[in-house]
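Working notes, structure below.
A single protein chain has been omitted from the complex, and every remaining protein chain is retained in its original position.
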Amino acid sequence: MIASIFDLTLCLVILAAAGAATLGRDAFMAVVFYIVYGILIAMAWLRLGAIDVALAEAAIGAGLTGVLLLAALARVARKAGKEPASAASVPATTIATALAALVITIGIAYAFLTLPEPQGLQGHVAENLAASGAENPVTAVLLNFRGWDTLLESIVLLAALLGIWTLAQDEAWGGRAGLRHVTRPGSVLAQFGRILPPIGLLVGVYLVWAGSKQPGGAFQGGTVLAAVWIVTIMAGLMQAPRVADRALRAALVIGPVIFLALAVAGIFAGAFLVLPPAHAGWLILAVEAVLTLSIAATLAMLVFGPPEPEEKR
Amino acid sequence: MTASALALALILTAPLFGALAAMLMGRRGPAIALATIIATAAGTLILLVIIATEGAVHLAIGGWEAPLGIQLRADGLAGGFIATTALVMGAILAVAAKPFAGGKTERRSAYTFWPLALLLWGALNAIFLSGDLFNLYVGLELLTLVAVALVGIEGKRETLAAALRYMMFALMGSLLYLLGAALLYAAHGTLDIALLAERVGSAPGDIVAAAAITGGLAAKTALFPFHAWLPPAHSGAPAPASAMLSGLVPKASFYILLRFWFEAAPDLAGSGVLMLLGGLGAFAMVYGSLLALHQDRLKLIIAYSTVAQLGYLFFIFPLAGGESAAQPWAAGAWSGAIFHALSHAMAKASMFLCAGLIIEAIGHDRLPGMKGIVRALPMTVFAFALAAITLMGLPPSGGFTAKYLMMTASFAAGQPFWALMLILAGLLAAAYLYRPLALAFALPDEDAPAPKAVSRARQFAPLALALAAILLGILSAAPFAFIQIGRPGAAVEGLE
Amino acid sequence: MSSWYLLVATGLLLTIAGALWRVWRGPEQADRMMAAQLVGTGGVGVILLLAAMSGDWAMLDVALVLALLAALAAIAFVKSTRGEGEGDPEDDTPEDRASEDGAPR
Partner (left out) sequence: MIDLFTIVMTAAGLIFFAAGTLGLIRFPDTHSRLHALTKADNLGLGLIALGLAVQVPGPADLFKLILIWALAILAAGATAQLVARIAAPAGLGDDEKAQDGGSDGQERRRP
């Protein structure tokens, strides 16, 4: 009874946040609602027993994406010289979009209600868990059973970064990503930038290490590490790297490169991306470790944005 | 280690390795691209031989069979698309080597172009080989992001707007597709296409899923009425990017539609759905052609032509799908449409590369300025003309074979409407391609500035592509048989 | 006991709903941001209670990540309000800004 009340309340609050993010006139407000929405969705995932997803949502949805959107908003304001105007509403387009969304929602809801008993792959995963090299079934799926998806996804992140880099101005190319951040030594922000990173580092590494046994892993750990880096730079304790920096580029690609190399090595075992059960455990941990590095670097660079021209600093 | 595993690994990973290497070593893009072309072409050749001699190849990634793992499938269809992609990418990258050359200092567009182009290739190969609905989604996602970035790579304001619009359409498409795949997984407990074929029925969930997947993929293939993003995006990008975007990228979502309707859910393909898809295709064909007639810029003509040409790819659904699949004409309709997809990929990429070379020579692509360009760029204009022959469907091109096969099937199926539309499509293509060609061969204006010289070697790449499209028509017997390998329903008819 | 946890969690959700109202109402950006902070803290509280209720203490990691990243959005917000994104909000006298401008980079 009380469980249903909780779930119902949660659903209503989620819908309210989503509605406000969509319908609100003010872009800043929409971003704040989006952040709030991420926090609420993480709770919903917990209620569904999907701790891994909740972790990812808390880290990426509520954490990093919010920062990304705030930075984007500030960038638009800077370029346009004023608060970005809310999207001019074109009645016909808006109505058509709303109608399409309504039809799709009704269709999905109807289909969902008529679904047979869900028959996922939990049984298959459990049967093969011992040979996967991971104790956490989610990690087993991500790094072994469906490792090819994960490998491609880690490259999707890089593609997004390349896309953002194409937005740089030509004369700024090669320079430091994003804006230069300055703080006064001893200020609240600077102190905060000193205290948080060690804790964050600990948490990030813990999440990766714990990932093979319990919820966690490269994506969640990498996001936390990216956040740590971002805080350090925003607090003015470090400069963002140059986009032409060799070490940065090596960090960006090392995860996917090692994962790809492992995939190719699998052909000696007769297929592609084969992890021999005897070695799967440490192989997964090694891949997770390098993936974490690459994901952290990529996500942080996504947030910093393209390099800005020197004279504007 | 088996030869097929080696071939598949090469095809899947060489472009991705190349992209990562290009990302690491900013100024070595062209050299890395060359190495990638060699490695991928080697893998492709091995795979083609294996498919031709031993039939379709199946590989469980990581050794995990469906439904747990992801299955790779390389049949004649996959082989045809992979080989065509390798050819087209090779030519495009050869032409791109000059404008995107490394140089002494790293430049933004030269740096980002190579990893993006190679990632695009890697995403295409991943899609063509995948037999898993979610893995296809990941491939599409990679393809979409890369394609959007390539549209905006020149950093001009209006191309960025086109890129954003493209992204909105494409992401909506991805989302719809993902919803459909999620519904199918919830209902049937698998994402594997072969397993889904045994399990998908006509429950409401299956129908909604099929609608979502089809709608999403149609938006990505720019099927009318989701075509609005295509012309500004394809014409705004730099020519080598346009060639990839127009020749290859929409084929990936079309390919997934084929896999879905012919393999995953053939029983769901009622005549209504198939007619709707074909009908929208016919509409797109007329609409795109008419708009192509009204353009005054070469790249826009070529881009609207893509809307039209993609349109009649969809005739494959009424002609070879559903109840037609078991009919004798299905093989012809199937191969015809695939021939069209492949020859269009070559011809359209060739045309955009030609347009790029013309822009290099005269500085713009407005039609009046092209007068007499044949004197400065004879090979380019010749290549353009050959590509035009394919797009019009004149013999002996691949486009002709495609139209011939589809028209025969259309009469055999008792649906002559599609044949009429195909004839109309050819006439309209001739009309909108006539203008640039006529101008190219006209006498130049006396006061026109002299075009800049473009090296012969670079003019050769589009010519090679256009010739390949013609050769596909001349040597059509072998590709016809090859594309049939592993075709769903082929065994029923005793064709092989 | 688990009913109690859920009861408190439901109560926390209601306070979150109240904070949402403030996000909507504003009027200052600072108001919206602070309200979002309250949602974050309340969310951490809810997750702690959910962990206790289900007995699955791995959920604490989610609360940990949320608490760690809660400050990130606020810092990004503060930073984004500076014209050029740089600078410390504590440097809010014109003289500070001027001296900083003159400083060698």
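Here the chain labels run A, B and C in written order, and each chain numbers its own residues starting at 1.
In this text, a residue touches a chain if its C-beta (ideal position, glycine included) is under 8 Å from a C-beta of that chain, and two chains touch if they have at least 3 such contacts.
Note that the coordinates shown come from a computational prediction; the quantities given were computed from them, not determined experimentally.
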| request: With touch as defined up top, name the shown chains that contact the chain not shown. | output: A, C
| remark: Cross-chain touch to the chain not pictured, restricted to A:D7, A:D26, A:E153 or A:D245, is A:D26
| Among A:A56, A:L121, A:L196 or A:L275, which residue is in contact with the omitted chain in the full complex? | A:L196
| request: Tell me where the left-out chain touches chain A, residue by residue. | output: 26-29, 77-78, 82-83, 188-189, 191-192, 195-196, 199
| said: Using the document's contact rule, name the residues of chain C that touch the chain not shown here. | reply: 1, 4-5, 8, 11-12, 14-15, 18-19, 21-22, 26-35, 37-38, 41-42, 44-45, 48-49, 51-52, 57, 60-61, 63-64, 67-68, 70-71, 74-75, 77-78, 80-84, 89-90, 92, 94, 97, 101
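Keep in mind that, in the parts below, only the chains that are shown with their structure count from here on.
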| message | I'd like to verify one number: the distance from the centre of chain A to the centre of chain B, where each centre is the average of its C-alpha atoms, in whole angstrom. | response | 31
| chain B and chain C: spacing of chain centres that average the CA atoms, whole Å | 47
| task | Could you put a whole-Å number on the gap between the CA centroids of chain A and chain C? | result | 18
| query | Among the residues of chain B, which ones contact at least 2 other chains? | reply | none
| remark: Flagged in chain A as touching 2+ other chains are none
| message | Using the touch definition from the top, list the residues of chain A that touch chain B in their complex. | response | 104, 107-108, 110-112, 114-116, 118-121, 124-125, 128, 144-149, 152-153, 155-156, 158-160, 162-163, 165-170, 173-174, 244, 246, 249-250, 252-253, 256-257, 260, 263-264, 266-275
| query | Which positions of chain C touch chain A when the two form their complex? | reply | 3, 6-7, 9-10, 13-14, 16-17, 19-20, 23-24, 26, 29, 32-33, 35-36, 39-40, 43, 46-47, 50, 56, 58-59, 61-62, 64-66, 68-69, 71-73, 75-81, 83-91, 96, 100, 105
| task | Quick one: which bits of chain B touch chain A in the complex? Just the residue numbers, please. | result | 1-2, 5-6, 8-9, 12-13, 16-17, 19-20, 23-24, 26, 59-64, 67-70, 72, 105-109, 111-112, 115-116, 119, 122-123, 126, 134-135, 138-139, 141-142, 145-146, 148-149, 152-153, 155, 160, 176, 179, 183, 185-190, 203-205, 207-209, 211-212
